[in-house]
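Got a structure here, written out as C-alpha cells. Questions coming.
Shown here: the complex without one of its protein chains, the others still in place.
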Amino acid sequence: MKRRTTWVAVALAGVFTAAAAPALERQEIRVPDLEGLHTLTCDLHMHTVFSDGNVWPTWRVEEAWRDGLDAIALTDHIEYQPKKDDIPTRHMRPGDLARGSGRQYDVIVIRGAEITKAVPPGHFNALFVTNIDALAHDDVTACLEAARAQGCYVFWNHPGWRVKPGDPVILPLHAELQSKGLFQGLEIYNGGDLYTNAWPWALERNLTLLGNSDTHVPMDPPQPRNENHRTMTLVFARERTAEGIREALLARRTVVWCGPLLAGRKEMLDPFVRACIVLAPPHHADKKSVWVHMRNVSDVPFTLRKTGGAGPDSIRLPAGKIVLLKIAAAPGTTAELAYVAENACTALGEPLALSWSVKAP
Amino acid sequence: MKRRTTWVAVALAGVFTAAAAPALERQEIRVPDLEGLHTLTCDLHMHTVFSDGNVWPTWRVEEAWRDGLDAIALTDHIEYQPKKDDIPTRHMRPGDLARGSGRQYDVIVIRGAEITKAVPPGHFNALFVTNIDALAHDDVTACLEAARAQGCYVFWNHPGWRVKPGDPVILPLHAELQSKGLFQGLEIYNGGDLYTNAWPWALERNLTLLGNSDTHVPMDPPQPRNENHRTMTLVFARERTAEGIREALLARRTVVWCGPLLAGRKEMLDPFVRACIVLAPPHHADKKSVWVHMRNVSDVPFTLRKTGGAGPDSIRLPAGKIVLLKIAAAPGTTAELAYVAENACTALGEPLALSWSVKAP
Amino acid sequence: MKRRTTWVAVALAGVFTAAAAPALERQEIRVPDLEGLHTLTCDLHMHTVFSDGNVWPTWRVEEAWRDGLDAIALTDHIEYQPKKDDIPTRHMRPGDLARGSGRQYDVIVIRGAEITKAVPPGHFNALFVTNIDALAHDDVTACLEAARAQGCYVFWNHPGWRVKPGDPVILPLHAELQSKGLFQGLEIYNGGDLYTNAWPWALERNLTLLGNSDTHVPMDPPQPRNENHRTMTLVFARERTAEGIREALLARRTVVWCGPLLAGRKEMLDPFVRACIVLAPPHHADKKSVWVHMRNVSDVPFTLRKTGGAGPDSIRLPAGKIVLLKIAAAPGTTAELAYVAENACTALGEPLALSWSVKAP
Partner (left out) sequence: MKRRTTWVAVALAGVFTAAAAPALERQEIRVPDLEGLHTLTCDLHMHTVFSDGNVWPTWRVEEAWRDGLDAIALTDHIEYQPKKDDIPTRHMRPGDLARGSGRQYDVIVIRGAEITKAVPPGHFNALFVTNIDALAHDDVTACLEAARAQGCYVFWNHPGWRVKPGDPVILPLHAELQSKGLFQGLEIYNGGDLYTNAWPWALERNLTLLGNSDTHVPMDPPQPRNENHRTMTLVFARERTAEGIREALLARRTVVWCGPLLAGRKEMLDPFVRACIVLAPPHHADKKSVWVHMRNVSDVPFTLRKTGGAGPDSIRLPAGKIVLLKIAAAPGTTAELAYVAENACTALGEPLALSWSVKAP
C-alpha cells in the first residue's frame, strides 16, 4: 500500500440512506471439553426486576446467550422484594418467563431462588426448585429442609459478605447446616470478590466450588479482552442438560473462573488446564536449541512461572494466542519444562504444576 | 526496553486476595459549546419495563450518566403495556422513579409518553407531560390536543416505520395534525434508521429535527470507538435545564447525531462543525509548502472531501484526533482550502461546505 | 456481585516492583481449510529499509508471525533504493536476513523483487527469484524474460496506480507481455485500494488474483476487530511450503481478502465461504417456526442479503460469531434459504450466491 489505510472510510459511502442490521450476536467462549465431559459455562446466581435486579427475566437469557453461556440460574430473593409495590410477588414467574426464551436461544435455564437471611447465616441459593413459596420460612433450617424436600441443589452464597473484619466467617451454625447435608456447594467467587476464609473450609468439608456473577444490573456485552468475561462456574457434565449440570455439581466437577483466575480441585483443574495449553512439536532446531510453539486454545489467559528445567522464566499466554519458545536442547536430547500456572490454583496459594518434555530432533 | 512489554502482567500479583472497585464511570461526550449556548446530549425516546422495555427506570438514568448524556426522556407506550399482568399500569410511575436518580446523577429526566397508534398515523412522543392518563384517548387528534393542553412538546416518531415499500409516508392526516400545531418535531433518525422521506418534509414544514435511540434493551456501555455512541439529539440550549431544552426544541436548535453522521439545519450545523474542527496556524514551512495540524476536538468523526483549492483530496479526522496537512503555499501567500463534510448534511444529499485560509509565513 | 466489577483493579497490587513479560504473541487467523487443501494466509508484497521501507527485514517476519500469516514475500524495489547512501545496494540481502528468522518463527519467506518501471507499464513482482541482479535491465521485457529464465512467478502490481483519471489502465504493452506469458497474476487489491479496471481483464486473461499489503511502514499489531487484518491473498495449497504456494498460484487457487471483502473465482470462493458459514440443525421448533444457529467459524465478517425463500432480509455475521435465526417452517416441512454474500464477489458487482435447506422436525 502507499501508506497504511483502513476500511472505516468506506462506512460513509451511501450513508444517509443505510439501515443497520438488528440481531444480537453470540460470542462463543472457548473452553476445551474433557474426555467424556462437556465443559459447560454456567452462571448460577443472578437477579431480575422480580427482586432487586434491574432487568426483565427474558433479557437474562438473551445476554447469557450473547455472552456464550450454556446455562444460567435465575435466583431472585425470596425474602427481599423491594419492587413489590410495582411488581407483586410471584416467585415462580421469572423462571416461567425465562424458560421460553431459553428454549429459543438454546440456553439452559435453571429455576432457582435465593434464601436471603441476615448475616449470619447469610444467603443460600436453591437450584432446581419446583415450589418457591414452600421455601418461605423465617428459620433458615426450615428453608433449607424445604429445599431438600424438593430435591434442590443448594449452595452457600458469598460467605464472608458483610462479616466485620476480624470476625469469624464460618460459624457453628454453618457447620451444623453443612453436617446435616443442607447445602452441598459454596460460592468462593462472587462477582469480583474472593472469599478466602471460606475456600479452605469448602475443601475440608468436600463442598462443590462455585463462582457466579450475582449480577443485579445488565451485563456488559463480552469484550475481545478476556478479562471481561463474567465470573462463572465451569461445570464438567456428561450431557448438556439441566440434569447433566445437577449430576456434575453433586459430583463436584467444577472449576471457578473469575477474571484471569481459575480455582478448582486438582482432579478437574489439572486436566482442564492441560487441555487449554497445547505444546506443538519443535518446528526448527539448531545445535543448541529447538523452537516450539505453545498455544492457548482457550479464552482463559495463562501466566506460567518456571519452577525448573529448560524454558523461559515466565510465559504469558493470552487467550487464544500462540507464543514462540526457544528451548536449550542439543540434538537428540530431551528437555524438561516445569512450570506453575500462576492464575490457576488448586487451593489458596497453591498454583497448579505443569510439565512438558521437548525432544530435540 | 529489551522488548515490548505490557502492564497486564502485573495483574496477577496478589491476585487471589484482591477485590475490585465497584463504581460505574461516566465517559463525557466531547461536543463543543457554541457562543451563549450549551451543547446538550439528549436521548428523548426510550422504554422501560413499564411498557415493552427490559430495564427498570432508574437504570435508564445510570446508563445515561455512564454514556455521557445530559438529558433523557422516558417515553413508555400509553396504549401498549405487554407486561401489565406483572406490572399493573401506572403511567406516571417510571418518571417518578427516575427523577430521584436523575438528581443524584445530575442527569435531566424529562417525563414523556409515547402515544402509540396504528400506522397510519403511527407514534408520537409527548415530552414535559404532567398527566399521562389524560392522554389516553382512542383518537389521535384527541390525544395530541390533550398533550397541547398540558403544554407538552410533541414530535412524530420514526415516520415511515412499518409503511409498506412504495406507500406514501406523509398522509393528509399528518399534514393536518401538523397544520394544527399538534406536533412540532420529527424524529428523522431512530436507532440506526434514517427516515429519508420525512426529512425533506420536516424542513419544508419547519419542524425540529430529532434523533433518538428508542432503546428497549439495556444500552451497551460506551466504547472508545465513537461509532458506538447512541443515536441522540444535540440540543443547543441557553441553560442546562429541562426548560432550557424545551426552549431550544421549540426554537429548532438541534443537530441529530447517528453513528458518524450529523444532520441539522445549516444555521446550527455550520457553527457546530466549525467548533469541532480546529485548524492550527502553520508550524513549519519551506519554499513550497506549509505544514499545519487539523484537530478534531469532538467525538464526532469527520470525513472531508475537497471541493477546490489546496490540501489533500480527502481528510479522515477521527474523534479527538489530529492530522497533519502539507499545504502547497509559497512564502507570503495564502492558500484556500475548500471541503465538504461528507458525514454532516444540512439536507438529504447536501453535505456541509467548509473552508479555511492558510497563510504561509 | 454487589455491583459490576473489573479485574483491572488488581493490576495495582504489588505494582512498584513488577516486571512485565517480554514475548510477542501470535494471533492465528481463523480461515477454514478445504478438502485436501491448506488455506494459507499470504502477504506477497512488502518493503524494508533495503529499498523505501522503514523496517529491518527480520522484523517483517516477526510481525507476519504475530499477524497470523503463513507466508510473506519480501519484494524490495530493484530500481529504487532511496536509502542507498546509508545502505549500499545488495539485492539478495533482505531475503538472506529474513530466511533465518522465517525458520525460527515457522513463517515461509519467499524471496522476491519488485521490477519498478515508470507508468506505463508500472511495477511487477517476481517471486521465487534466485538472482535479483540478473533482473536489473532498463527494458521491462528484458526484466521479465530474465525472471522467467529463473523460473519466477510474476504478477503485475497495483494496475491503475498513478494512471490519470480517464486514461486506459490496460495498454497494448500489458496485453503483449501477458500474451508472452511474462506474468501470470494480477494484484487486484493493494493495501486498501481496489483496481476495478483490471479485475475483469484478469478474469478474461485467466490470471491469478492477488491482494497484498505493499506495506512500507511497520504493520500495526492485529486488533480484535477483523477489519484490521492486512490485505492478503488466501492461497489454497496442497502443502504448507513455498513450493506448495507456487503450485497453487500457478493453478489460480486464490481468494483475495481486503478488510471485510473477499474476491475470488467462483470455484475457490464458493467452497471457502461455505466452509466459513455453518448452519446448525434446528434446536427448537413450534408450530410455525424453527430456531437455528448460524455460525461464522472464520475471521471474515459476512453480510448476507436475502434473495428468496425464508429467513431474515439480511444477516450480519461478524468474525467468529453466532447468530440466531427464526425460520418460518411448519412441522415436517423444509424451508429454503437463499442469500448472497454481499462482501464476497466472484467478479465486480457479482456477489456469491448461497443457499441452505432447513428441515423442521
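Details
The first chain written gets the first letter, and so on, giving A, B and C; residue counts start at 1 in each chain.
The rule is short, and it goes like this: contacts are C-beta pairs under 8 Å (C-beta built on N, C-alpha and C of every residue); 3 or more make two chains touch, one makes a residue touch a chain.
What you are looking at is a predicted structure, and each value in this text was computed from that prediction instead of being measured.
Of the listed residues C:Thr39, C:Thr58, C:Thr208 or C:Thr254, the one in contact with the hidden chain in the full complex is C:Thr58. Contact residues of chain B toward the unshown chain are 1-10, 20-21, 23-28, 65, 103-106, 161, 190-193, 213-217, 220, 224-225, 227-228, 231, 258-260, 283-284, 291, 293, 295, 303, 312, 314-318, 320-324, 326. Residues of chain C that touch the chain left out of view are 8-9, 11-12, 15-20, 49, 53-56, 58-59, 62-63, 83, 86-88, 90, 93, 191-194, 196, 217-218, 220-221, 227, 259-261, 263, 303, 316, 342-343, 345, 348-349.
Throughout what follows, only the chains that are shown with their structure count from here on.
The set of chain C residues touching two or more other chains comprises 2-10, 21, 23-24.
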